[in-house]
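Of the protein chains in this complex, all but one are displayed in their positions.
Let's look at chain A:
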Amino acid sequence: MAADLLEFGYLLVVLALTGAIALRLGLSVIPLYVIGGVVVGPYVAGRLGLPYVAEGEVITLLAEVGIVLLLFFLGLEFSLDRLRAARSNISRAGAIDLLVNLPLGVVIGLALGWSVVEAFLLGGIVYISSSAIVTKTLIDLGWIADPESEPILGTLVFEDLAIAVYLAAVTSLVLGGEGGLAAIGRSLAIAFGFLGLLLIAVQYGTSLFTRVLDVENEEAFVLRALAVVVPIAGAALALGVSEAVAAFFVGMGFSTSGHRETIERRLTSVRDVFAAIFFFWIGLGTDPTLLVAAAVPLVIAVVLTTPAKVISGYLGGRVYDLSNHRSLRVGVGMVPRGEFSLVIAALAASGSTQVMREVIPSFAVGYVLVMSALGTVLMQRSDLVERLIFRRQSAGADS
């Protein structure tokens, strides 16, 4: 017990330090938490004979809570009214984004000789942009006040909904997809059946949810909120259904309960702590030498998916009637990948094949590290990107 507590303390020290470094350098915390996990994990510090944090059950559980809370908050922010208000633009820009990037990832996976499920996992990882990193960079750069922020944030909302559906499907494929088509069909039916029931409960149970949280005391409020979302997510996982998607739906249920802002105010720090542990835990499980094995898919993915996101984002900007200049910024702004690619990687790690257990998680870590850094740099230097692209275009037109 003493050893466990010490180890957990060590983990918190590393998180605090990497967080401080991120703040100092003006970087996103997500990649740095991951790197912190890699460095003090069994594969680096462990091999060097230094004190290290093992990937134990306790940390895995806390990381799992991190996933649940990340998706719960996503659901909270997700109001159908909001989507309805900007329906046609968001869905058109979002559809372009989905139809360009997800199939591209699947094709890359298939070209590498992976199975359909493995390729589908790769598709998800390269498709989903990082809401956290993109939104923070938008604010840091002041783009938040400019027209390009609307298609960017709108497309992120679309992706959030798409990822809920995607996770629901992929979880049942990964966890139950070994026994042929019939088994896959059955696990998909269970998943969508459970989620359908949950959606109905959330839709009609809003008043019940509201009453559960009708309490002034801050501590009671936080505990009750967690006591609703965590057991439901756990029940989902026990049935082989995505716990993340269950948490997302519960969040959606609360979004209309009138408690949304209170939940956000009181639980944000709780979420941040567990999410940090999740990112750290992803790092713990990453063997840097396996990054070498993932180097080929990594290079291919970075080279192909970066321009693909820029192009799909550019087209999304055009849907919103933005100028070339602003549309290009939409494209550049969608490049960073982060938390959800890692959620997919965590899911892949529970799969049965060697590609799922080893290659995809390492690939995802490497990919998120590269794309979060590359994406933010591209956003900061978007003027350069623009000059490069539009000069070439006008030169092409001249000749």
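The criterion applied here is as follows: contacts are C-beta pairs under 8 Å (C-beta built on N, C-alpha and C of every residue); 3 or more make two chains touch, one makes a residue touch a chain; residues count from 1.
Everything below uses one rule, namely that contacts and distances are computed from a predicted model.
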**OP:** From the list "TLDD-like protein", "Pyruvate ferredoxin oxidoreductase, alpha subunit", "Potassium transporter TrkA" or "ABC-type lipoprotein export system ATPase subunit", give the UniProt name belonging to the chain omitted from this structure.
**Re:** "Potassium transporter TrkA"
**OP:** Write down which of A:E77, A:E358 or A:E386 is the residue touching the left-out chain.
**Re:** A:E77
Original post:
Which residue, A:A2, A:L48 or A:A145, contacts the hidden chain when the whole complex is considered?
Top reply: A:A145
**OP:** Return the single residue from A:T60, A:T135 or A:T256 that touches the missing chain.
**Re:** A:T135
Original post:
Quick one: which of A:V53, A:L70, A:I128 or A:L156 touches the chain that's been left out?
Top reply: A:L156
**OP:** Could I get the residues of chain A that touch the absent chain, sorted low to high?
**Re:** 77, 82, 85-86, 131, 135, 138-139, 142, 144-146, 149-150, 153-154, 156-157, 261, 264, 323, 325
